[in-house]
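Next up is a structure, given as structure tokens.
Just one protein chain is left out here, and the rest sit where they should.
Chain IDs A and B follow the sequence of writing; residue 1 opens each chain.
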Amino acid sequence: MHPFQYQRASSPAQASAAVAAQPTAAFVAGGTSQLDLMKEGVLHPELLVDVTPLGLTSITPLEGGGLRLGAGVSNTAAALHPLVRQRYPAVSEALLAGASTQIRNMASLGGNPLQRTRCPYFRDPAQPCNKREPGSGCAALGGYNRVHALFGASDKCVATHPSDLAVALAALDAQVQTLGPGGPRVIPFTELHRLPGDTPQQDTTLAHGELITSLDLPAFNGRSHYLKVRERASYAFALVSCAVALEMEGKKIRRARVALGGVAHKPWRLPAAVETMLAGQKPSEKLFRAAAAQAFAEARPLEHNAYKIPMGRNLLVRALLETSGLQPLQGPAGTAFAASVGGVSGEVAAQ
Amino acid sequence: MPTPPRPLTALGALVPDCALPDGSRLADRRGQPLILAFAAHAWDPAAAYQSALFARLVQEFDGGAAFVDVPPPAETWHALDAHGAVAARFGLTGQRALVLLDEQGRLRWQVTVAPGQPIQAGQVLAALEALRPAPGAAPRPAVSAPAEAPAPGSGLSRRTFLTATLAASALLLLLGAGTAAEAAPPELAPNVAPRPAADGTVPLTLRINGQSHRLQVEPRVMLLDALREQLHLTGTKKGCDHGQCGACTVHLDGHSALACLTLAVMNEGRTITTIEGLARGEELHPVQAAFVKHDAFQCGYCTPGQIMTASALVQDQQKRSAAEIREAMSGNLCRCAAYANIIAAIQEVQGA
């Protein structure tokens, strides 16, 4: 790791200004992603501004029924918070499906959506990677691309976004409160991340020095759910994941919002046309299959990741079936097993 | 921290004769410096290495020093029982210790290591310095030498001194040189960047297992490396160094966390507990005891991390289902895969 200077932030404004003032400065909060990548030699900031002293650790109800999650809240605290579990189970499930107890204790909500891709070429400084080193090429494109993107990729980058939480936040249309060099602003969560295009080095639309201060969940009276497929029963990144936010009117779906994880450079909200297909309809497996087929119509598989298309379709159908109550959950709601397809212990299966 | 026991015999005083476990008597051994090595009941297989090291020590001393139960040049070293009768004569009740008697059978030097404590390098070196026979020079008092001790230099041969020096270096090597620990933590100035020194290091105080440790580290030093490389608290393991195995799990303010993904400087002011701080003296934490009972490990390398995660988990005294334990413990990989036994161990602690 390169040497760097370390500073403790004294206020959000001071932190933002300190990072903004130096092109090679970065924030550090939980550290679980930032320090990991610094040790890998992928990132080498010359100044680290520690934002943990800022606190930002409160979860507060918003007027109108929403919920504000401070950027410094740990994944664990958010996942177990009664209001989060009650109003936004998908958020709790997504958080608990991610990483491990220890990492959830350390990681912060503000940092979680900003974690970088798990593309192995990005993480190996000896490999070409446009995201790490613009212009060096994309080694994944013609390489080992089993975990890469189906949607929205470019010839510069086929990486996917790894956060579980981000998928749930995208489905719930969360809003991101930030404080940047230009003052505070609000960003719709679906616009926080961007597609790679010609500048894959840029994951988000945040300005340099712009600090996330909270994630705001809008009022939501429907059902939400998160499902994730991973290669071992726990402690693994998603191959594909899916978050569903379903609002019902009687027996019909009033509004459906669905986001997929593991398939694109950002949490992949289904095209409006697909979500509209579901609105006003009675939930049924047939309907969901039709939506899933439509959702993956534009998928562009690479050499090794075509399996994600049937996997994603099936997962989407199951997530919709479980959210609408047509199929039971895989495990007790609110535990990670509800969010881990097939990750069923003997005990859970017996129930 | 516990204060080391005062020897029952004062430094410089003649040690009363007593029977040694090999059947000989202490008085029979006068005429050459004598090292008495006491091992705690806690057996340490690193003793295989100790054996060789002590044998060498004896050899290099031309027969000048002896260990009580094996005549030089011996191939094996057999420690005295630190709980035994001889140990009691030196004020020891279970602590590891090295004791040096000079040619006349006077107590010249004693270093004691309390259970679970690293040896204090500074203390040993100061004691040795005081032993140095320096004709013409004003002797400096040994740090722990009582006033009635005769002036160092008198009745103390160079051989005794060298024997002591070697013994000390052996002890340092074997038991781990710890950095000096302070009793009181200095105030943490909040929200202020530590001022780096010219070499880029910053002063840092970490509160670990109830003790404050002053360090001077670069900001890039991870908590894990500070623990292992600087403080020699090596119970916290490095498995992957990237948050992918859980071997480095410690408690930060009571929560399980990974020492490999947090900077040492980010932990100033936090309460840090490592595996070394979990047991209360000789009494194991219930999770530790249950791990032994259920054989919840094999090679033991991931074990401290497993135990730190598990002990954080059970502290709320909620009874978790096997499914919940499975998820909560999945961040600690065990390649020996003692998983089924780990579940059993945690269930037992929960049920207690």
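Note that in this section contacts are C-beta pairs under 8 Å (C-beta built on N, C-alpha and C of every residue); 3 or more make two chains touch, one makes a residue touch a chain.
We adopt the following convention: contacts and distances are computed from a predicted model.
Think of the chain that is not pictured: of "RagB/SusD family nutrient uptake outer membrane protein", "ABC transporter permease", "Ring-1,2-phenylacetyl-CoA epoxidase subunit PaaD" or "Xanthine dehydrogenase family protein molybdopterin-binding subunit", UniProt labels it "Xanthine dehydrogenase family protein molybdopterin-binding subunit". Set against the missing chain, the residues B:30, B:214 or B:232 yield one that touches it, B:232.
For the chain left out of this panel, the touching residue among B:89, B:207, B:270 or B:326 is B:326. Within the complete assembly, A:233 is the residue of A:20, A:233 or A:290 that touches the hidden chain.
Hidden from this view is one chain, which touches subunit B at 21-23, 42-49, 51-52, 69-71, 76, 78, 116, 169, 172-173, 175-177, 199-200, 218, 220-221, 225, 228-229, 232-242, 244-245, 247, 274-276, 278-279, 284, 288-289, 291-293, 295, 297-304, 307, 325-327, 329-343.
Taking the complete complex into account, residues 1-3, 40-41, 118, 120-121, 123-127, 139, 142-144, 146, 229, 231-237, 239, 304, 306-307, 310-311, 314-315, 317-318, 327-328, 330, 340-346, 349 of subunit A touch the chain not shown.
The criterion applied here is as follows: only the chains that are shown with their structure count from here on.
Chain centres here are Cα means. That of subunit A falls 45 Å from that of subunit B.
In the complex of the two chains, the subunit A residues touching subunit B come out as 1-10, 28, 30-32, 35-36, 38-40, 48, 50, 52-53, 76, 96, 99-103, 105-106, 233-235, 331-332, 335-337, 345, 347-348. Of all residues in subunit B, those touching subunit A in their complex are 190-194, 196, 200, 202, 218-220, 222, 241-243, 246, 249, 252, 255-258, 261-263, 265-266, 309, 312-313, 321-324, 326-333.
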